[in-house]
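In this view, the complex is presented without one of its protein chains, the others remaining in place.
Order as written gives the chain letters A, B, C, D and E; numbering starts at 1 within each chain.
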């Protein structure tokens, strides 16, 4: 199994969720994060002094999936999250050695 | 070493923390997350229009542990977090290749 | 590729970011987390009753990097985040099997 | 509400009408009673020079004048606080990424409103004798504004010109504030500033003069005690026009008629706003008596409070049965609807009539809000329904329960509403063509706080993206 | 506080008592003085028809009447704002997942309170002559409520019936609001609405009539100027009964007597609430003079403000020494305790006595809150301690420092408190048996905002789960 970790633009979350549902992914976990990267932050002003906000709001989507569909999942996220503009984000694939569904004690791919 | 990543119901955090302390786990990192899964969200209403909230508040617990106790840790979390109702969450086990304690430069299992 | 996951004290974020930029790391993702560990929380009081806050605010920095510079990155974070006081935090190194840049479809180290 | 017109020959009859109305115990009243009463007061009101002399001998003005003047000033302060009410209500019912912008607009509106009204509006709205349709305004001067011997406003007006001005000025800014809520989260700041300034500075005084300035509507016997039409319907329909030119917020109306509500970010702020508006309304209506006449002011307090309460309860009932949930935002709008509804006839009906008027307004507002959403008129705070629709209802209700000619009331409220709608529509079209009316899609998505002000309202807090 | 009873033969003596009390320079006073003073006023107060005539000749009422009436109305507006104070205080001291519910309850309570009081309570509380224990209420009518020639309330009452009603109505809703805070975060919305309505509509007027309606407590010389007992102790002990039937919030009281405090979600909201309550109290106490009599009203302002200040400081001192921390929520409760404490005798003592009364209230409230937590009475906002316990203290203090019979004061405050407790207890038991009183465990955990209203108070913000 793999953990597909995608960092995307917040307003793309809805579309990514739908894209994943379509290919049968039934679950995901979403985290509010701040991103730093090529896409530079904007400068704000407060009481006359300027300052730059380097970290931009992003959303991190964690999806655990079976080996077989990893490719499809990455594809789905990629096409759903893409705007073509800088700051679209990244997808990382990380190995999962074991998975458990708390409610049922199921483990392995069945747990996802 | 492994990173045990558990996604649980928020009000179970306290119990999970205690269960882990009991088996000697001295540290963990907790993140507020939103979960999407079999447990369907509820519909809310605002100024007359209904809408469904798909993402439910969950808590993600990251615990880095040595190979030896991974099983015990998963067990502890599982029994502490279980309500038997849908939405209890998942536990994923991910490999850690290196761990460092910033304060002491210790590394490896000793760092955890 | 590796995912370097560092849990640090919030007010150290700025320094860590600069340290990473210096060694050429162009991106990172930051998450607000709560930490539980050796550093014990403080007791607060509300309307006459005391209670202890076990979870302390921490910041988790995720950095995906190529094999070659993992060591440098860990070093950089370590020295930037260190105060020597308890609660400085941890660094975990996790394997990444694949990385994709959504905007460009680049994958592999080039995506980071 | 009878203002400078008091200067005109209508002063006493109208004052009388006002006082009578206040006495009117129950739902309606015979025109005949009114006429007699008018006679009564007219004769009764010849000032007794001796008494005036006796009083002024102390460097003290006629006490009733002093009390009335003081009440008008306190009422002005209460109306002022309504602007904080609007600011918090609008901020609460919109997203946190646009909060700085909303607050800024409200600070601007009250400031701009006071100055334009002093520079032009006041004398344009109360020109004394004029053609009844339009008069050019002029700056207030210090001449005779301070007199306390009735030489400013005539015996009908127990206040100084200063008090008359400041009370009126606090009203004026309301019009633009009503618009501000309806166009929130997508209008360009400079464009809003232009629209708001023209509406408050030029348009509001025109329709205002038709009635309170002694213009044509006043001539035909139209009655609008404290402004269900002249202030609220005016603002509500100006808002409707602005919203129609501006269009809905992105993402609110989905394909297939589905509506994705855009949630307000703070219910406490919204609730604070409504309570402050309720408080301010005691000045808005109570002060419109234009004197401290005990029976009138106290009756107005009672009808105002009961109508608000009835509006809240009926909207709770309706939303609970229709929407199946006790919706706080609907209860808040219902309370305001009750207040807008009673405003035109607060001095002209008994307590139970007021309850009825408020309750009906509370029902109307719920369906109005649902209706406007159905036809894709996107009004984040419900300003069009609360002020526009219920403003019309209130004016008609004043006819039904206050004993005024219902047809005249309808003619009056419609002419004001249409005037506000048409002129504001044209204005917005012009602004759109010249400087542009709407922020870019990216700015709308990111929020106007960063886009227009480069500031955040809550930098310390972690914001949640809508799933 | 003397209300419609002014109609009864007690009017003048009591008015006198009031004025005298106001003059009373220091801590106590001799009964003999009072008697003399009573004589004085009785004789002094024969109205001089000529003067009345002179005044009314201008369609102007007796000026003192006008001023007093105006002040009563302004005071009513100030008391109104206390309801916003309660709303924000209660919202601030509870969790964000129950905020919509709290706000909704407060909007409902003021609206329901005004209407039930108009439909039944007012005339049930001020029935004129009655058996002294209970009178059936009836709706207000417009008959003579607008008269300004004292024909409504008699020479003792310088206001119209409308003013009398609206001022009283604003008080009435307070009782239910006090309960609302104590039962927060776990009571079913419909059940609360029933309990609140019965308490405000039926119960409050009964004990109110005992004193302010000229009933048996008034007959025996009991004194409660602005309602330490009739309003605050009543509400506080009604709240105690409700909390006892309802039980504590899940997770507050742990095994082994350990207490896990459930934190309020916004200290700014709570602080705004307390300042607004302080502001409103100037109307609550100041308006209870029932006229603009300069010495009485101004003394009341001073005693009220100083008692509040003393209550805040003493509770800061106590919490700092006992709890070892300068606890803001305790300081806020201490300030309110001082206000509740002075309410019964605000017109009957000098400034330094007021400071003492307030300071003692500030000490009492801290220990009361700790005590109720120890016996597992879960009161999220401290309403029982602030209003109930300090309400009793204030009534007794009026005896000690105001020169009233202390025993009578004790009898009076206890009978009101017991009445409130018993009747509300029975009421809650019945509601519990019939419609149920408490939300499900799941709903309590998830929050009443989603459960009861399907709404969130702060949808934009990321919420933190309690570790």
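Criterion: a contact is a pair of C-beta atoms (placed from the backbone, for glycine too) under 8 Å apart; a residue touches a chain by one contact, two chains touch by 3 or more.
Keep in mind the model is a prediction, meaning the values are calculated, not measured.
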Quick one: which shown chains sit in contact with the chain that's not drawn?
A, C, D, E
Which candidate, A:14, A:54 or A:75, sits in contact with the chain we can't see?
A:54
Looking beyond the chains shown, say which of E:221, E:251 or E:268 touches the absent one.
E:268
Of E:87, E:199, E:316 or E:416, the residue that touches the missing chain is E:316
Using the document's contact rule, name the residues of chain E that touch the chain not shown here.
19, 22-26, 41, 44-45, 47-48, 51, 63-64, 67, 71, 74, 78, 95-97, 263-268, 271-272, 274-276, 278-279, 282, 286, 292-295, 297-299, 301-302, 305-306, 308-310, 312-313, 316, 325-329, 331-332, 335, 350-352, 355, 458, 461-464, 466
Touching the hidden chain in the full complex, which residues of chain C are there? Just list them.
10-11, 13-14, 17, 30, 32, 42-46, 57, 59
Which positions on chain D touch the chain that was left off?
54, 57-61, 63, 65-67, 69-70, 73-74, 76-77, 80-81, 83-84, 87-88, 91, 99-100, 103-104, 106-108, 110-115, 118, 139-143, 145-148, 159-160, 162-163, 165-166, 169, 189, 266, 269, 272, 452-462
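One rule holds for everything that comes next: only the chains that are shown with their structure count from here on.
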Neighbouring chains shared between chain C and chain D, ordered by label
A, B, E
Sharing more than half its contact pairs with B-E, counted by residue number, which one of B-D, A-D or C-E qualifies?
A-D
Of all other chains, the one whose Cα centre sits farthest from chain B:
D
Please compute the C-alpha centroid of chain A, do the same for chain C, then give the distance between them in whole Å.
18
Between chain B and chain D, what is the gap in Å from one C-alpha centre to the other?
54
Counting only residues that touch at least two other chains, what does the list for chain A look like?
17, 30-32, 94-95
Residues in chain E with touches to at least two other chains are numbered 454-456, 462, 464, 467
Show me, using the given definition of touch, all chain pairs that touch one another.
A-B, A-C, A-D, B-C, B-D, B-E, C-E, D-E
